[in-house]
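In what follows, a single structure is set out as structure tokens and then discussed.
Just one protein chain is left out here, and the rest sit where they should.
Showing subunit A:
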Amino acid sequence: MGEGGKRKARHEDVPEPPSHCILTADELGLLKVTEIPSGNKWEEAAAKQRWGHPDKQQGITRLQVHSPEWDPDSILVAAARGGGRVTLHVPARAVAEGASVSRAVGAVEVGSFRAAPPAITSGRSDTSSLELRGLRVVVGGEGSYKLRLVTCTVGGHVAVHGYDQQEEGGRPVRQGDGGGGQDDDDDENGATCGGGGEGGASGVVRTWEEEQQRAAAAAAGGFFGRGRWREVVRMQTLSNVQDMDVSSSGRHVAVGGDGHQLRVWDLTAAASASSSAAPEPIFAGKGGKPSRSGLHDLAHVTAVSYVPGRDDQLVLVGTAKHKLWLYDMRAGRKPQSEVVWGEGRITVLLPQPDGSRVWAGNGRGQVEALDMRQAPSRVSMGHALKGSAGSIRSLSLHPSQPLIASVSLDRHLRVHSTTNRQLLTKVYLKQALTGVAWLPTPQKPNVARGKEEIDEHEDEDGGRRADDRTNGGVEAENGEGEVAGNRSERQPVAPRSEEKKKKKKKKKAWKAESEKGRE
């Protein structure tokens, strides 16, 4: 915008922070950060950073971003990669001299662990069952670990890894027996003896480069760089799992797969149970009603999601036969309501945090929202987001604004507005994308500004300030002098008023310029 260009003379070394940052993961194991320039310039969205090197063995299947206070300084990125590994990253901050603006220019890997069961056989084995199908971050809960990662492989191995903040030399804190929980990460980045860290808990080989890496990670990673991830619980569930979700309390894990209906297990029970007995599920769902011709669908669950706000009793399940089943674990084993939607398997289920809507994506590129306000009596689909030509692989809702990012096999990232279903931007990211998450944007520091600028901004934003204040949950991202940021948190508006605003800005720019000329 005009103002930004003029103000360059004053703040040459302070670039405007982007209004949005989206992190995407793809099949080549690359993590890309797409930035939307400040002022919500959706048409100028572009991939600005690329973390990692292209390597299909390291392809990412699931992506989770954990940022508790939506603070750009404490972000943890967990990526589930090929072969059952989970790598954790923290965006690195490059501190610029002079102005105190720090922007993430890369990522540091702060840890990794193997989420698959230890290999029983030596030599080569079929590793397809080690692919991760579920990855969830659980915060809080009982136990000494405040931050836990729950993972589930295709073979049905559910593992919980807790984050131990203590230094490497400190006493490892263990939770229960955990069915033979290992007390070491059995593989580190780089050299280990034996291929791929096959279950050897004894004698971890650490090379000098690794020590350096650890030191770098500890220095740059901040909170997440210092500790280690320890396996807390492990459990064997079904075979051929397709999706997994963890309840909000972190106690239950719901799993579904090819050939299996929904099953829910209790993690705490598994932790305290003996390793020999296989834990029993606390809930085993049954299929829906038969079709008109009397045929039952074969059990093939492809997406599982807890509905938040219902005390962890409602679970929504998407099947390969384009059906959505809503289970109420208190009411019965059969689904309480069924919705037949679209053609093609349901690939993603993403609930809104208040539990009013659940967004569903399918293998044909359709995204629609399931209205849950009157569930389970009346559920309906609506609010389609159009444009994707390939299967939807992941959805992500912005925590505060009505924006949804979707990522599909047609190699594009799309951002839609959830209020008016408009496609805001479409970015080509070259690889088949598998995961997406919003990142908190780095804020502009509280630089003392001239009164002139504030006056200018106030004139422009006059009418819209009210909107910004009522916009819930914006406080976290707004600093005091965050006038530029305010403009970015504007609600998506209809095109005509956008033009009016553009005209207004032009006028202001012209006025300001003439003023400057006079000076």
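Here is the rule we use: a residue touches a chain if its C-beta (ideal position, glycine included) is under 8 Å from a C-beta of that chain, and two chains touch if they have at least 3 such contacts; residues count from 1.
In the analysis below, contacts and distances are computed from a predicted model.
K.L.:
Under which of the names "Protein O-mannosyl-transferase 2", "All-trans retinoic acid-induced differentiation factor isoform X3", "Brix domain-containing protein" or "Aspartate--tRNA ligase, cytoplasmic" is the non-displayed chain listed in UniProt?
P.N.:
Per the UniProt record, the undisplayed chain of the complex is "Brix domain-containing protein".
K.L.:
Looking at the full complex, which residue from A:41, A:251, A:398 or A:411 touches the chain that isn't shown here?
P.N.:
For the chain that is not drawn, the touching residue is A:411.
K.L.:
With the missing chain put back, one of A:91, A:117, A:134 or A:363 would touch it. Which one?
P.N.:
Going through A:91, A:117, A:134 or A:363 one by one, A:363 is the residue touching the chain not shown.
K.L.:
Which of these touches the unseen chain: A:15, A:106 or A:390?
P.N.:
The missing chain is touched by A:390.
K.L.:
Spell out the interface residues on subunit A facing the chain that's missing from view.
P.N.:
27-28, 30, 54-56, 300, 320-322, 343-345, 347, 363-365, 386-391, 409-411, 428, 430-432
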